[in-house]
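Before we start, here is the structure in question, set down as C-alpha cells.
With one protein chain removed, the remaining protein chains of the complex are shown where they sit.
Per-chain numbering from 1; labels A, B and C assigned in written order.
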C-alpha cells in the first residue's frame, strides 16, 4: 500500500542521478583488479588452507605472483598454467610454495589455449557446484518454511564458534529467523582471511570458512528440529570482501553484509580498493543467490538522524545502482536503514515511520534491512527495551523485511543469552499484537508523516545532484556521507589495487557476465 | 477527530436505554437514605474527631439516632435540634455523647421552624465554603498550569502517609500529574472512616481527612516548586462513599474513585446501600467540582477483555446516566476503561485501540480514565515494561485524558520508587515521541479497527436492551457484569439502609438540587 | 548444553562467567558518592568486575542504579534442596477414572480466598467450570464436588463450610502478601483446624502467586501451588493424596 503520496518523477530522477554517479566508478572498476579479487578467484578454484607459517594459501599464491609483478594478468592464469605445466594438484603447488624461492609465474609448459580451456572448464564446474548449493538452499527453505516478515535477525558474538552455536541454536528456538555471527573486532582490516575454527576471538568470531560450515550445519540441524528455516549471515565488507563472498557462496550462507561505503567510512579502507572488491564480490553473491546487506544505517551513528536522513536515502539509490551493475536483483538488495533518532524528540516516531515507509515504497522489492536504535541507547536497560519495542512497531507498521533486533544491553555488552531472549520476546509480542495495523491505517494527506517523507526525498535528490557534479569519491572527501571525510589516496589497502593488463584473465568474471546477460 | 464511522443512532439508542435502566433505581434511591449518607451530612456540618473509644463522632451520632429508631428523619435534623435546644457547640454534644445513655433525639426545645432555619443557614455557609475551595483550586490550576493530556496518574501505597508524601513528591518531580493514595486493604468494607494520620496501613494508607490534608499540602508545595499543578485522588467507593466525598470536597481533592458497581461486584457491598450512597456522594462531588473515576475497567480483570468488551461500554452508559442524575457534568465523568487483552492475541492492539477510540468518540467531553494492563502482567518485568509502553501508545493514539501508569512490577508488589520513575519515563517517552500520531492517521473504512468498534457498540446496545428488560439489579444477579453474581439482599451494608420518613430533612440535598436545577 | 556441571554460576555468554544484572535505589544524591556506594554494595553481594552501567537521580535525595557484574558464588547443583510435591500428573479423564477406581466415591472440596483478600480470579481459575487456559476447573470433574466460597471469606466461615459439606480437601487462595498478611492468615487457619481436631481429616492446599511448595510445607499445609497452576495439577494431587492416605498408593 502506498501511503506517502511521493512524487514518482522525483524517484525516477533520483535513480537516474544515481546511475550517472555510479557509471564513472564502474569504468574504473572494470579496468582494475585487487589482491583480494584474485585471492577470491583462487578460492573459487579450491585454493584453501595455510602454509607452514600459517599464511593462508590464497595469500601465499597471490603474493608470489604479485611479487613477480605479474598479478595484472590475473592469478587464475598463473595457477592454471602451473597446474597444467606441472601436471600436478593444488597440494603439490602448496608444497612447492613452501620454498620461498619458488616463483609460480616462472613455471612454463602449457600453451595459452590449454590454460584458457582448463580454466574455463574448471570455472564451469565450480559455478555448477554453486548453482547446486543455491538450489539445495531453495528447496530446504521451501520444505521448512520461514518466519513471517519482518524476519527477526539477531547476532551472536561470543568469540568462540562453539559458544556461538549454543547461542544461535537457543535464539532459533526462541524465535529468531536469522543469525549473524559477529566477526572479531578488526578483522575487516586484515588483508587475509583467517583459517580454521575460532575459539577465542575479540568481540566476535573470525569469519573463516570452517566457522561458516560449523554454523551452517548447526542452524540446519536446529531448523529441521523446529521446522523453520534459519538463515545465516556473515560480513563481507572489509579488505577481503570478494573472498568472503566466495566463502559465503561455498558454505551456503543466506546473506552477507556487503558495502564498500561502509568500509570506506567506518573502517578507513581505501575507496578504490573496496569499490573494485565490492563489484566482484557482488557478482559472486548475485550468482549464488545470497542477499546483500548494505550499511547506510551506520551513517546515523555519526550524523544526526533527523538532519541527515536524506543521506541514507541518497546512498541507498547509489548502492542500488552499484548492485544492479553487479547483477544483483532487487530481491537481493537488503538496503540498510535505521531507527536512530534521539528518542526525546517530539513526534520523532512519526519521522521514523515516514523514513521506514518511504524506503519501503521506493524500494518495493528490496528485502530492506532495518536496524534498531543503538546510538541513543544507554545503560538504562528498561528504557532501552522499550525503545526497541517502538522500533519493532515501526518495522511492522512499515512492512520491513529483515529486522535486526535491538538489545536492551546495547550500550553495555554484546548480547547475553537472556538479552536475546527478551529481545525476541519483545519483537514477537509487538509484531504479532499489531500484525495488520499497517493495513488498517492511512496517513493524513499533507500531514506530518507525508510531509516529512517528501522533504527527505527532496533533499536526497538535491544531494544526488551535488554528488553527480563532484563525483562520489570527491563527495566522500567532502563529508557528504556520515560526516566522515576519506580521500581516494588514503585509507587501507590501496597497495592491493592492480591495473588489469590487456590480457588479464578471470574466467569467472566472463562466465558471470554471460550468466547475467542472458538472464 | 471521528475515525470509527460509528452509527450515531445506535449511540443515542444506548443512551436512551441506559436512561430507562437508571430511572427505577433512581426512584428507589430518592426514597431512602443510609447511615453513611447521614454521617456525610454530619461531616458537612463539621462533625469530626473520635470519642474516648476511638469511634468517629459521625458514627457515634448516627448510631445514637439510629438506635433510637429515628434516622428516617435525617441526622441533621436531630443534631440541629439538639444544638439549638441546648444552645451549645459540637464539642458539647460530643461530651454528652460520652455518656452512653444520652439520646440525642430526646433533646427538645427548638421549634421545627428554628431547626429548619438553622440548618439551612449553616448548610448555606458550608456550601459557600466549598465553593470557595473550588474557586481556589481553579485559580491555582490556572496559575501553575497542568501537564499535557493524557495526564500521568500514579499511585503511592507505602501504608505510611509520610512515606507516601516522599513517593508522591518524587513522582511529581519525575513528571506525574496525578497522585492517588491507595487505601489500606479492606477499608472499603469498614462502615466508618478512620481518624487521623496513618503511619501503618496494609498495602495502603487509610483514607482519613488528616491524610488528605497532609498530602494536599505536600502536593501543593511540590507543585509550586516545579510550576505544575499536581492533582490528588482518593477512593470513595465502599461503605463510606458519601463521607469520603465530603472529605474530598473539604480537603480540596481533585478526583475521587466513585462507583457503586465497583463496590457491588468487587467488594460485595449491598447494591441498594451503595446506589443510595453513590447518589449523595456524587451530588457533593458535582458541587465541589471534582472528577469521578468509575471502575468499569475492573470488569476485565475477571472477564475476558475481548469477549466482554461491550460490558464495559454498556456500564459506561449506565454510569453516565447515574452521574447526570446526580448533577455531574460530562467534564466530571472519568469513566473507566482498560487495556486488558491477552498480549499474545494477534492484532490485539488493534482491538484495544478500537475500544479506546470508541470510548473517546462516544464520550467526547468525559475525562476518560484509562487503566493499564494488570491482569496479564507477570513477573517478567522487562516484558511488563514493554506492555506498558504499548498501553501508553494506545492512550496517546486515542487521546485519552486520565492515564493510569502501568508498573513493570504490577504482578509483584505495590510500586517501588524506581518502578514509578521508570514508568513515568516510559510514558513521557512514548507519548512525546508519538504526540501527534493520532492527528496523522486515519483508519481504513470497514477495516479491522472500525469493524471491531462497531461490533462492540452493537453488543453493548444488545446488552442494554436485556438489562432494561430485567432491571439492573437482576442483571447484576445474572452475572452480566464482570461475570460476578450479587443479589439485592446480599452483600455488606444493607442494614445501614433506611427508608426516608415523609418529614426527612437533609438541607444539603435540597440546596444541591436547587444548585443544579438553576445551572 | 552438553556439559554437565556440578557447581554452577550464572551464565551470560560463557559457561560460569557469573553474569548478573542488578537494579536498586539508594537513598543518596546521585553523584560519585552514590556511584561508589552502588559499587560497594554490588561487591558485598559477591560481584566482581562490577559495572555501574546506569545511574540517575530520582529526586529528593534518591538515585537509581543498573549494575552488571560477575558473581563469585557457586551453587552446588547436587546439594540443592527443593520440595517437589510428589504426585503423578493426570489429565481430566484420568483423574476421574483414578478417583472412581482408587477412592470409589466422589471427592468433596471447599475453597475460598480468605481474610480481607478480594482476589477471586486465582481460586476461580482452579475451581470454577471454566478453569484456566483451557484446562477445565474442579467443578467440571464428574468425580469432584466443589464449593467455591469466593473471596473475603473468614477462616472460621471456610471451616464451617468444610464441616457442613464434609469436605475431603480445603483449598485456600492468598494473593495479597503485603506486610506478610498471608502468613498470619494461613497460620491462623491451621491453628483453628488443629484446635477443632480436624487437621488430619482434611487435605489442606494453599495457592497463590507468591506460594511455593516449600512455603506451604513450612506453614503446615499438605501442598502449595504457585503461578501458572492448572486445575488438573490440583485435582491430581488431591486424588493421589487421598488414595495414598487410604493406603491405595505409597
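We adopt the following convention: a residue touches a chain if its C-beta (ideal position, glycine included) is under 8 Å from a C-beta of that chain, and two chains touch if they have at least 3 such contacts.
As the structure is a computational prediction, the values presented were derived from the model and not from experiment.
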*The complex has one chain that is not drawn here; which of the drawn chains does it touch?*
A, B, C
*Out of C:27, C:88 or C:104, point to the residue that touches the absent chain in the complete complex.*
C:27
*Absent-chain contact - pick from B:6, B:25 or B:166*: B:166
*Based on the whole complex, identify which of A:267, A:435, A:480 or A:500 touches the chain you can't see.*
A:267
*Can you list, in ascending order, the subunit A residues touching the missing chain?*
159, 166, 169-170, 173-174, 185-186, 189, 202-203, 266-268, 301-302, 375, 378-379, 411, 413-414, 416-418, 421, 484
*Write the list of subunit B residues that the hidden chain touches.*
157-158, 160, 163, 166-167, 378-382, 409, 411-418
*Considering the whole complex rather than only what is displayed, give the residues of subunit C touching the chain that is not shown.*
1, 5, 8, 10-12, 15-16, 19-28, 32-33, 35-37, 40-41, 44-47, 51, 60-62, 71, 73, 75, 77, 80-84, 210, 212-213
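Convention: only the chains that are shown with their structure count from here on.
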*Return the distance between the CA-based centres of subunit A and subunit C, expressed in whole Å.*
51
_On a C-alpha centroid basis, what's the spacing between subunit A and subunit B, in Å?_
60
*CA centroid of subunit B to CA centroid of subunit C, Å*: 34
*Could you list the positions in subunit B whose residues touch two or more of the other chains?*
none
_Quick check on subunit C: which residues sit in contact with 2+ other chains?_
23, 56
